[in-house]
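For this view, one protein chain was removed and the others were kept in their places.
Per-chain residue numbering starts at 1, and chain names A, B and C are given in the order in which the chains are listed.
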Amino acid sequence: MGNALQQEDTTQKNSTLLGADELVINMGPQHPSTHGVLRVKLKLDGERVRATECVIGYLHRGVEKIAEHRTYQQFAPYVDRMDYVAAVSNGLGYCETVEKLLSAEAPPRARVIRTILTELQRIASHLVWLGTHALDIGALTPLFYCFREREEILKIFEKYCGARLTTHAFRIGGLQYEAYDGFEKDVERFCKNFERRIQDYVDLLTGNSIWIGRTRNIGILSAADCIALGASGPVLRASGVKWDLRKAQPYAAYEQYQFDIPTGTKGDTYDRYMVRMEEMRQSRLICLQAIEKIPEGPILGKVGKVLKPAAGEVYHSIEAPKGILGYYIVSDGTTQPYRVRIRPPSFVNLQALDKMVRGHLVADVVAIIGTLDIVLGEVDR
Amino acid sequence: MLDSITFYFFAGVAVLSAALMVTRRNAVHSAVLLVTTLLATAGIFLQLRAEFIFITQIILYVGGIMVLFIFVIMLVRLDVALQHMRFRLQRWVALFVALALGVEITVVFLFARRLPGQGLLIQEPAPADKLPPNTEELARSLFSSYLLPFEIASVLLLVAMVGAVVMAKKRIDQ
Amino acid sequence: MISPAHYLFLSLALFLIGAIGVITRRNVIVVLMSIELILNAVNINLVAFSRIFGDVSGQVFALFIIADAAAEAAVGLGIIIAFFRNRETVFADEMDLLKW
Partner (left out) sequence: MTLPPSLEAILTFLQNWWVEIVCGVVIVAVVPLIAGYVVLVERKLMADMQARLGPMRVGPHGLLQPIADALKLLIKEDLIPDNADKLIFWLAPVISMVAAMTSMGAIAFGPTFQVARDINVGILFVIGVSSLGLLGIILGGWASNSHYSIIGAIRSTAQLVSYETAAGLAIVGALLLAGTLRIRAIVDAQQQLGVWFIFLTPVAFFIYLVASIAETNRAPFDLPEAESELVAGYMTEYSGFRWSLYFLGEYANMIVVGSVATTLFLGGWLRPFPNVHWLDWLDFLPPLIIAAVGVYCIYRAGKQPVEIQIWFMWAVALTCFAVAVIFAVPLFVTSLKFILPGLHGAFWFLLKVSGYIYLFMWLRFTLPRYRFDQLMHLGWYILIPLAIVNVLAIGVAMILESEFGWNRWFAALLTSLFTLGIAAFLVNLYDKRTAAASSPATAAARNPYAG
């Protein structure tokens, strides 16, 4: 009797394993491998992901709103707290944007030191990514090696400006602190050691068949997809697009140095891994080139004590470790910005998650979140 | 003395958990109780000095078949579909059938004891120390007199395996 | 001290409990488990008599029964999974279609 109808219903549901309901799993916000307070709702068929939905905002602090009630200088420390594993890069982007707004320029010495610190920060950020990514995929040991190297970088930061994590290293118009005695030596020693250390990670991971099995062909993102989604940074480059703002729109002192932009071919997790590893080597080369000749001169350009840019708006973006970090500032001629809008790379890259994980297993979701290299402080702001 | 204690212990556990097993509503509880019964039965086998059957029971029944059962119970998620027994009548029928069978067999036992020449049922088994090593004996028998049934059993298992895979395989074209 | 009758009655009890389970339970998985119980009751008899006669054949047959039980469980559970996929039920009285 009712069987015909019932038949219709059940055949519809047959698409899942065993015909049972889809299993909905909440990954996070308290989950060991969502890198913070990201919550991902996974719709599973068995262990296969059919759809995802990211729930973000657990770490929202209204950074952009806060900017409207702070002077330009006062707001600078806040940007350090967005991507807290790459605070120096955030600060560089902000300072350069305000300088652009003021039509001021940092002196050459300041720009070189900025470049060195930012590249060190890039290495540190990639090291955190490598350690946690490897840990997510189950390799315990790289994490500790990575943090050992990162510690060296943080020590340089600490000697330079007294802070390790949220450094607030730069100032609008140049630098706050002169490079300490032996700065070059410290950086050089780090770079010398780092070459050997990076070989350790290569030995542990690159040729490991389990690692290749876990990352090859996982989370493939084509170049067209990347551009459509606005993905940037290593994610974009791993898909084969040679786009790096350090080359495309040079800022700081990058035009003076020789370096390559590594790109991948497939756009899978393994390519992103290889791209970031190569980026670390390139950053190391940039640092080595930069410390060879740090120009003498003042470290702070001519900007007033009170910053009152003319009314207008400006957009400036830099290549942060995670991708394109853009600041859009509207000034109404007062000491406080009228509006600040930040384009955080993690936030934009996170969009790609759903596209990348569909059809993969739960274990791959973890690998893909890791390979996107998101920091929730930046996603939520 | 020790023999009786082991026997009564294992028999008691087996019967008790079997009785509980058929009355529990929750299928996983039933499965756990069946595991208990099977382990108790394995104990009986050990008490009978059938070591190989004892360990086969544990490895195959408890470690294999029952795990399969629990696996399937979890896959079809019975916990969602707990329901009462619908047919009260069936219960009475079952009790009646069981009682009838039980009485019948008991009567046969009792009569068999009284018949002349049927001392079998009260015969003492041979002393344990004099038994030949169980595994070797079993293997010899299995691979000589029972070789053909053994091969047939393996074919049966193969057929069952293929059947189970075909039955449970997800149809990709859907 | 333990006569064969002990084993026979133990086996009888398990057999009857299994039979009751087969008849009363609606859940096919539990019905299958009851059948396993019945097979097990038979095994007790076989092994007990094998011991009394001092002949290992009984144990050989017990082995065959265990193999048979494994085959039966595999096929039975396969059927249950296939059935559950189509009808979302594991209750015997709802399995009322001869053909799908």
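Operating definition for what follows: contacts are C-beta pairs under 8 Å (C-beta built on N, C-alpha and C of every residue); 3 or more make two chains touch, one makes a residue touch a chain.
Here the structure is a predicted model, which means the values were calculated and not measured.
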- Note on the structure: Missing chain -> touching shown chains A, B
- Item | Option touching the unshown chain, where B:74, B:103, B:147 or B:162 are the choices | B:74
- Task: Among A:83, A:99, A:136 or A:152, single out the residue that touches the unshown chain.
- Result: A:136
- Message: Touching residues of subunit A against the unshown chain: what are they?
- Response: 17, 23, 25, 31-33, 46-48, 134-141, 143-145, 148, 204-205, 208, 210-211, 213-214, 216-217, 220, 358-366
- Missing-chain contacts mapped onto subunit B: 1-2, 26, 28-29, 32, 35, 51-52, 54-55, 58-59, 62-64, 66-68, 70-71, 74-75, 79, 133-135, 170, 172
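Here is the rule we go by: only the chains that are shown with their structure count from here on.
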- Return the chain whose centre of C-alpha atoms lies at maximal distance from the corresponding centre of subunit C. A
- Note on the structure: Rounded to the nearest Å, the gap between Cα centres of subunit A and subunit C is 61
- Task: Compute the distance, rounded to whole Å, between the mean C-alpha positions of subunit B and subunit C.
- Result: 6
- Pull out every residue in subunit C that's touching 2 or more other chains. 81, 84-85
- Query: Multi-chain contacts in subunit B: which residues touch at least two other chains?
  - Reply: 75-76, 170
- Message: Help me check something: in the complex, which residues belonging to subunit B touch subunit C?
- Response: 1, 3-4, 7, 11, 14-15, 18-19, 21-22, 27, 30-31, 34, 37-38, 41, 44-45, 48-50, 52-53, 56-57, 60-61, 64-65, 68-69, 72-73, 75-76, 78, 81, 83, 85-87, 90-91, 93-95, 97-98, 101-102, 105-106, 109, 113, 120-126, 131, 134, 137-138, 140-142, 145-146, 149, 153, 156-157, 159-161, 163-168, 170
- Under the touch definition given earlier, write down the residues of subunit C that touch subunit B in their complex. 1-10, 12-21, 23-27, 29-30, 32-34, 36-37, 40, 43-44, 47-48, 50-52, 54, 56-57, 59-60, 62-64, 66-75, 77-82, 84-85, 89-91, 93
